[in-house]
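Every protein chain of the complex appears in place save one, which is left out.
Moving on, here comes chain A:
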Amino acid sequence: LGPNEEEDQGFVFIRRRNAPIQESIIPIPLTETPIIKKNQVIRQSKRRSSLEKRGKRASSIGNGFVAKPHPDVNSNEFFRHIQAELPEPIKLRQLLAWCGLRALDKQTSADENALKIAKIIEQEVLNDLIDGKISTSWYHRQNGHESLEKTLPRKPHPQNIVNQRKLKEHEATLQRLKAEYEEWTKLISEINASVVNVSPSIPSSEDKISILPDEIDIIVGGLRLGNLSILHWRSLSYLYDMMAATLMQTDVPTPEDSDSSKKVWLGRWSHINKILDRRGPFCDKSFSPGHGEDILLNQCRILVIGAGGLGCEILKNLALSGFKDIEVIDMDTIDVSNLNRQFLFRPADVGSPKAKVAAEFIMKRVAGDKDDDYYLGFHLIICGLDSVEARRWINATLVNIAQDDPERIRVLIDGGTEGFKGQARVIIPTVTSCYECSLDMLNKQTAFPICTIANTPRLPEHCIEWASVIQWPKEREGEKMDTDDPTHIQWLYDIALKRAMEFNITGVTYSLTQGVVKNIIPAIASTNAIIAAACCNEAFKIITTSQPYLNNYMMYIGNEGVYTYTFEHQKKDDCPVCGNQSAFLDVDKEITVEDFIELLKEKPTIQLKKPSLTTDTNEKIYWQSPPFFEQRTRPNLEKRLSELVKDGGTIIVTDSTLPISLNVTVSYV
């Protein structure tokens, strides 16, 4: 690990010291946990955060006055140099002082003496202003300036106009409803009168009647009297529905289920509307209150890739957040081991495909056919996948689509979990760092050297590898190993166990065998829930612009307490997918083409599967496919790379398994 790298519980991440780092700590006042204790010690011993101090001048420490902006800055641009988060009166003081100082410099007069005197007086006034002796605060001002205010023409606030219009509309609605209510009251009391001695009748119209759902319940509760209560309940609830239909237009179900017999689902989106119907302090400028529901329900299309543990959570969260148009793709079928977290499936579903899409179709969509229009048909894509390859594919595809036209940018939100750890990130193709930019953060899969497996096994894993890598091809030649087939696992287990006993190695179990051959990663419902929630929150915020969204990487580590870390992962200039610079590689001048290809597969930042090489003058070095070219270029594999590419020359690398084209500039050492 380099000096700027840090290993953290299996995650290797690079902290770039120059990147803006934002700590995000979930506010849990558990004062006694070891982590919090540790944090407290850190908090006391070190400077807590230098975030707000950054970019400020030294002179801003003290009375708060910041030195004048550069003379080239126009006074009408001063406001840009004043920190937005300062209180208004301080901002005003700053602005006045700067304008004053600027005016002071520019003054001219024929009478030099007068100018001098004026300057001294003005300087003193300015000093007082800067020192805060002159108050610029209007917060506690008495109403002594009415005359001034009257002279200023007042423009009505546009929101007020809207509010007034709405007020009128609502008043009209209320009038109408009141009338209706009275009719109903009359009707009910007529019915009540026709039934024997009912004591508490419907509340009189003088009583306050709220149409809030929970308060309606109270009224209904008050009328719970034998059979009659049903009558009251029915009439009231009908009234309540009708009011709802008129008052809350948006709550009316969408056309296809607006069966007149169906009850209106009042308050369905009331939680979400609390966010979408009004502005909050963190809203984006483009946010317009009151339209969110329409965006979510009727306009936004979301693609969810992966219907596993994360996918199930994502689908549920999206549906409950109001997203209606969601498409899901997944290649897997449901396995019984999915049931500990994939709650959309039941034991009866085991064996059926996860998404209702045929396997060929998905392969075409996810792993094969470049169908840009398909992806462009969505506003946002969320990935809850367990495969690095599938992620690289979708990432590269979306970056390619967005390459030349910002209109074609489709935001990708990617979530991933492993045991108690997870991560969520927002990828804006071509704008932020992409999945490929951070490829070197992945943990390398443990690979056992073949000589250990064959000659000196020490661990149960070595015996299992022996069974699967060496014995299977030998004893069951030509047969494809299916790691989902329990009889295959059982066979491997038996072989591995025999070998382990031979070598006095303990610990080979069926479960370990399965884990090793399938490369099983532990997965639990709660981590999936946390990561899926983070992904869906970001999707919701991006689509509705109701809150600022994640920039751009959040990691969660729950092994010990709760730890999250949010940072901006930097775009890599030489990223094979989104970078515009070629990657520089120092290679041995003796390196053969074949070894160079191995190097491209091994290198953590590249990790290609089947690289094909072409020179920048368009001559083929080695192509993996089609077979015709493979055969013709195969002899080059044994040649030295330097015979085909000169020092400092560029090689264009493509890979049939990824939509990637990478320029590699080689220098021989």
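Here, a contact is a pair of C-beta atoms (placed from the backbone, for glycine too) under 8 Å apart; a residue touches a chain by one contact, two chains touch by 3 or more; residues count from 1.
The working rule: contacts and distances are computed from a predicted model.
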| item | value |
| --- | --- |
| Chain not present in the shown complex, as UniProt names it (candidates "NEDD8-activating enzyme E1 regulatory subunit", "Bms1-type G domain-containing protein", "Nucleolar protein 11" or "Trafficking protein particle complex subunit") | "NEDD8-activating enzyme E1 regulatory subunit" |
| Residue of A:F420, A:Y563 or A:F629 touching the missing chain in the full complex | A:F420 |
| Full-complex contact with the absent chain, from A:I188, A:L303, A:V508 or A:A529 | A:A529 |
| Contact residue for the chain not shown (choose from A:R458, A:K498, A:R632 or A:K646) | A:R458 |
| Touching residue (missing chain; options A:L177, A:M441 or A:L637) | A:L177 |
| Hidden partner interface residues of chain A, rising order | 9-10, 25-34, 48-49, 51-52, 85, 170, 174, 177-178, 181, 208-214, 217, 247, 251, 263, 265-275, 277-278, 316, 320, 336-337, 339-341, 343, 346-347, 419-420, 452, 455-459, 486, 490, 503-505, 510-511, 514-515, 520-526, 529, 537, 541, 547, 559-560 |
